[in-house]
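Here the structure is laid out as structure tokens; the discussion comes afterwards.
A single protein chain has been omitted; all remaining protein chains appear in their positions.
Which chain is which? They are A and B, in the order written, and residues in each are numbered from 1.
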Amino acid sequence: MKLLSKIYNGIIFAFLYAPIVVLIVYSFNDSKHRVKWGGFTLDWYKELFHNELIMEALWLTLQIAVLAAVISTIIGTMAAVGIYSMNGRLRNLMMGVNNIPMVNPEIVTGISMMLMFVAIYRATGFLRPGFLTLLLAHITFCIPYVVLQVMPKLRQMNKHMYEAALDLGCRPVPAFFKVVLPEIMPGVITGALMAFTMSLDDFVISYFNSGASAQNLSVTIYSMTKKPITPEINALSTLMFGTVLLLLIIVNIRQVRDLNKQKERR
Amino acid sequence: MNEKKIIELRDIAVSFDGEPVLKNLNLSISDGEFVTLLGPSGCGKTTTLRIIAGFITPDSGDVFFDGKRVNDLPAYKRTVNTIFQRYALFPHLNVYENVAFGMRVQKKSNQEIEETVTKMLELVNLKGFEKRSVAKLSGGQQQRVAIARALANNPRVLLLDEPLAALDLKLRKDMQTELKNIQKSLGISFIYVTHDQEEALSMSDTVVVMDNGVIQQIGTPQDIYNEPQNAFVADFIGESNILDGVMLEDYLVEFFGRKFSCLDAGFEKNEPVDVVIRPEDIDIVEPVKGHLTGLVTNVTFKGVHYDTIVDFKGFKWLIQTTDYYPEGSTIGIVLNPEDIHIMKKSAYSGMFGDYSSYSEEFDELGDAVAAAEAEEEAEE
Partner (left out) sequence: MKSRTAATPFALWMGIFTVVPMAIVVWFAFTDETGAFTMANIAQIWQYAGTYVDSIWMGALATVICLVLAYPVALSISRKSENMQRTMVMIVMLPMWMNFLLRTYAWMSLLENNGLINQFLRWLGVIGADASLEMINTDGAIVLGMVYNFLPFMILPLYSVMAKLDNRVIEAAQDLGSNNWQVFRRVILPLSAPGIVSGVTMVFVPAVSTFVISKLLGGSKYMMIGDVIETMFVGDGCNYNVGAALSLVLMVLMLLCMSMMRKVDNGEDELGGMMA
């Protein structure tokens, strides 16, 4: 039975990683054909870095991801703190609102924001589709991830710690920064990392909210799939895979450390 | 302890989710007094403490510090400090910084902080622990850091919310003595919350017994024990046999068809009363020599004494005695006037004092439930 389960798991994992492995292997393929093997080369990586279109898109994507991560983390952490001290009905309402972007089909979220920006533009002439609209959209779908990471940390915290700070004469806002924030920091950071990754990777919402000048990486790749595709894409995939792998490992190590700290405290 | 009232609670009422938790509470604390709020889980003692600390605003009534109304004064401006049940130390700071926290908020000089922290750590016997991480300390050590942290702020009143509940028995007893000593040496008021009556009796100058949001009795430990005012107090503190009786006239009470002299007066002629007799006060003699005779139905060895359940015409008494009387034997008892205590009838009459359902397991069950409920209450 155990052998059966190992084999089964192996098949599933192979299924999950097959395409990725293909991408990685062929990123080193010395041949114009996407799938015929022609020898090992790093040329595609060099081509990648010379491809202005992709590089610009990458730069834009990074900018958006960092900004979205930072802003959504601030708003999201404050939201979690506020919602945590709300009573039943209000809290349910807020959490319901928080869930909307996560529960709605992405395409609906994407077009709904697009329509709003269009409406605003038609009415006022402001907010042309571009960097700003893209950023606003990204921040919006990132916030729920932050909230969902910080809330559990707030619950785990000993409630009396904040009261103890007040009790010792600290005003509410400094007390938050001195006592609560250090405690929830693991959640805040994981939330920020998640927001960053979600933004980096986003396609659907960006697709509907980009401007001619503001296309993120995924949208750029999509527009490239219409023409003959070059293996630079494979090189790009490999690099992205490496980055995400690194990020995930970091998140994981942090979680292990955090778990151990929790255990020590009991 | 002088008579100056530093804290006064007048007509305090608080409800949570529509449920009244405190009903018309009146209480005053004197300077230098060790007051204990004692009662079962849910009686409102922690709520009272939190009102004094400033974490809860009463729905009605007033809180006075030194004669000034402080209802609207937030917690961080009040000169009281709290010891929380699970200590609530700051895990990301070491012992020194935890104790120094309040002083850093007040922007005291580094020198002053150093002096005070050292003094406080010595006071709680934690000298040399400055650099330690609080997560690695034992329960008792964490407790003492919490005390040092609160006292470093030089409060007029220290509030303690069941601080010893999480410690094991031996440590608890040691800490009780230490806390009492600290209070005496500093001369400040301690307001102590617990459901453990032994703790209350051993440490306090004044005990406030509460049940269901209402103060049942306020008095010295001796008063509370020897002169309980109603069946609840009589049962909550120590063990009591509580019977129905009639006060024929001053110093004379009748129960079980017999007249007994006692030391209480001030009741109406022929007033129905609750009669309290402590199990350890009952003398067992030969049946012929006794005021009453009964049948031993159950004997449990408790180490210090035997818990002996005796049936007197259907009513079961608990007698604590160092002599062994086997089950099934008939015994007689003698009741001296000073062992009989009379109380007015109250809403609690008839609820306590009969040992028909006595059993060791029930006792322990009761304790376990109380402990679990206490934990839950403390979680709020």
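Heads up, the rule we're going with is that contacts are C-beta pairs under 8 Å (C-beta built on N, C-alpha and C of every residue); 3 or more make two chains touch, one makes a residue touch a chain.
Keep in mind the model is a prediction, meaning the values are calculated, not measured.
> Can you list the shown chains that the absent chain is in touch with?
By the stated touch criterion, the chain not on view contacts A.
> So one chain is hidden, and I want to know which residue out of A:54, A:139, A:184 or A:214 touches that hidden chain in the complete assembly.
Missing-chain contact among the listed residues: A:139.
> What is the set of subunit A residues that contact the non-displayed chain in the whole complex?
Touch with the absent chain occurs at residues 5, 8-9, 12-13, 15-20, 22-23, 26, 34-35, 75-76, 78-79, 81-86, 90, 94-95, 97-109, 111-116, 118-119, 136-137, 139-140, 143, 145, 147-149, 151-152, 162, 172, 176, 190, 194, 197, 201, 203-204, 207-208, 217-218, 221-222, 225, 229, 233, 236-237, 240-241, 244-245, 247-249, 252, 255-256.
We take it that only the chains that are shown with their structure count from here on.
> What residues on subunit B touch subunit A, complex-wise?
53-55, 74-77, 80-82, 84-86, 88-92, 101-102, 105-106, 135-136, 149-150, 153
> Hey, which residues of subunit A end up touching subunit B in the complex?
For this pair, the touching residues of subunit A are 158, 160-161, 163-172, 174-175, 178-179, 182-183, 261, 264-265.
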